[in-house]
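Missing here is one protein chain; the remaining ones are kept as they sit in the complex.
After this line comes chain A, so read on.
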Amino acid sequence: MIAALETAWLDASPAVQDALRLALLLVPALVTGALALRGQAPGPLVRALLLRFRWTNLLFAGLMALSVGLGVALIAQERAIREGSARAADPFDILVAAPGDEIGLMLSAVYLQPASAPLLGGDVLDRLQRDDRLTLIAPLAFGDSHAGAPVVGTTAAFLDRIGGPLAEGRVWEAAHEAVIGARSPLALGDEIAPAHGAGFSADPQAHDGAHLTVVGRMAPTGGPWDRAVVAPVEFVWAVHGLADGHAPGAERLGPPFDPDHFPGTPAFVISTRTLAGAYAARARHTDATSMAFFPGATLSRLHLLLGDLREAMSLMALAAQGLAAAGVLGGLVALTRLFARRFALLRALGAPRRFVLAVVWAYAATLMGAGAVLGLAVGAVGAEALAGLVSARTDLALSAGIGWAEAHLAAAVFSLTTVLALVPALAAYRRSPALDLRAG
């Protein structure tokens, strides 16, 4: 029986599993509701209480919505960052760099975070170019900037890989032509003079006289490359006073490069036709002089590392929800004291204690349910706002939509609070009607 259930569970599609999980999380609320309301029809009285104290009720539902919304926004945001950063790493199949700091190199190549890295020389280039199972070999030359935006040198093939067909203009045909990212403030035809380095240490005088003309704009990639200026790698080498990767007088752009005139690059992006081929290529190009790695896998390890932090964050979010719910329920206990005379009246008119319990429970559950649903909306808006902030700082395109995880959180909080709503309900259940009837 259990084994059969287990197989059925494993066979179910993720959406079915998520829907079932949501249903399971709502079971405590439904069971409590069924028990509390059985045989009673408290609807009109609950509506009367909701209307009579509408501002207080709005306040309670609003508090609940804020606390649920905060939790929802946080987990939606965390997932969006995870997915957004993974999407940005997608075009970078395999990175080849000098042995050492994988994470630092991934941050430099994928997210264009400025950092200095040791260079790979002509020997590594030679070995890569002899490997006929590679479908792409693109040096990445980063470290320069223009007006705060990174200037990256690479090949036209990688430009196509990361952005697909251009949104505007054309690919460079000469070393002094550049293509800009989708969100760059520059326009086609602009002329720029890249500065050496990035940030505060950028030196605008270092590359005296070297100019780039913008001739094309990439389609959005969803990553920091959207703000970059992408130039032929030959240009970047030339402005540093280095050989341009080709025999003198060759006058060409892009691969193959000449190992004898190769000035060095911090990283290559390489690709293979198949996944199995990628694993083999990674092994072939990892040795004493170079390391090859999947940035996607490095990112996953980073996410995994942060997973514990995430867990702690969700626990804290849940604890915050619990505290907020407890506060709201405490308020409801106080509020039901205000209703005491009405409940005493109901009892005097013949209502059983269970009816009073049903009224208080339905009233509290309505507020909590409204708070949870409102909280999802607040969370969606909050996540969107947070995503905007994070996008502006990281250049990651984030879509922080409300998914199953958020619905599950709201359902769990709702279920918990409806069970807790029994506290004010039982408090009202136990009060003596004769005492409350005379309390004017």
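Quick notes on this structure:
FYI, a residue touches a chain if its C-beta (ideal position, glycine included) is under 8 Å from a C-beta of that chain, and two chains touch if they have at least 3 such contacts; residues count from 1.
Everything that follows uses one rule, which is that contacts and distances are computed from a predicted model.
Name of the non-displayed chain as stated in its UniProt record, restricted to "Exported oxidoreductase subunit", "Putative ABC transport system ATP-binding protein", "Acetolactate synthase small subunit" or "Pimeloyl-CoA dehydrogenase large subunit": "Putative ABC transport system ATP-binding protein". From the options A:P42, A:G181 or A:G245, the residue with contact to the unseen chain in the full assembly is A:P42.
The chain not displayed touches chain A at residues 39-45, 47-49, 51-52, 341-342, 345-355, 433-435, 437-438.
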